[in-house]
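Take a look at the structure below.
One protein chain omitted, others in place.
And now, chain A:
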Amino acid sequence: MATQTAVHETQTPVFLAKEEPHAPSSTMLGFWIYLMSDCLIFAVLFATHGVLGRNYAAGPGPKELFDLPLVAINTSMLLFSSITYGFAMLAMAKDKKQATLVWLGITGLFGAAFVGLELFEFSHMIMEGAGPQRSAFLSSFFTLVGTHGTHVTVGIIWLITLMVQVGKYGLGAANKRRLMCLSLFWHFLDVIWIGVFSFVYLMGVLG
């Protein structure tokens, strides 16, 4: 009789423990799945550019349009912003609010420099008459690179929002979770950019 109750006592907590765990942190997995679906959007745009990338319609091609040193500077801006975001995350792990904000600010500036350079490149191309309506190559180019640039712009807006949040409410659990999500988003955009500079710019110039 006594042993029976003992068994019951040990068994009940097991059932309780089994039920609880999965609820709390599904945010990161959910956000990851969002990023994967975003990845599919870019895959479609890459495929479109792969198909249309040689159709110049007797207009200017990549060799005349792309300024590789500018693309290299752009790439380094995004790469720097990636590591400074990493430093922000490290400061966040140590609960250093001020350091986190400073690194996030630097990340935002690098991101803004990236978007600024890209807009400069776009406006330069459009001024030369190589706008998105010029050829299939340029349509797919502007769609792909423009979509990436839009993502970075949204990322910067998100970053500023979080800086205000962290400044106001500190590094609570909710803000940490949000910063983790933005971290994934930011590094993911850098991964997409690897594809853009390799397949669009470098391989485009190769011909």
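The criterion applied here is as follows: a contact is a pair of C-beta atoms (placed from the backbone, for glycine too) under 8 Å apart; a residue touches a chain by one contact, two chains touch by 3 or more; residues count from 1.
Everything below uses one rule, namely that contacts and distances are computed from a predicted model.
The complex appears with one chain absent; UniProt names that chain "Cytochrome bo(3) ubiquinol oxidase subunit 4" among the candidates "Cytochrome bo(3) ubiquinol oxidase subunit 4", "Acetyl-coenzyme A carboxylase carboxyl transferase subunit alpha", "Ring-1,2-phenylacetyl-CoA epoxidase subunit PaaA" or "Acyl carrier protein". Among A:A99, A:L117, A:I160 or A:M180, the one in contact with the hidden chain is A:M180. Across the entire complex, the residue among A:G131, A:G146 or A:G195 in touch with the chain not shown is A:G195. In the full complex, chain A makes contact with the omitted chain through residues 10, 13-14, 17-18, 20-21, 24-25, 27-29, 32-33, 36, 39-40, 43-44, 46-48, 50-51, 68-69, 71-72, 75-76, 79, 82-83, 86-87, 89-90, 92-93, 176-177, 180, 183-184, 187-188, 190-191, 194-195, 197-199, 202-203, 205-207.
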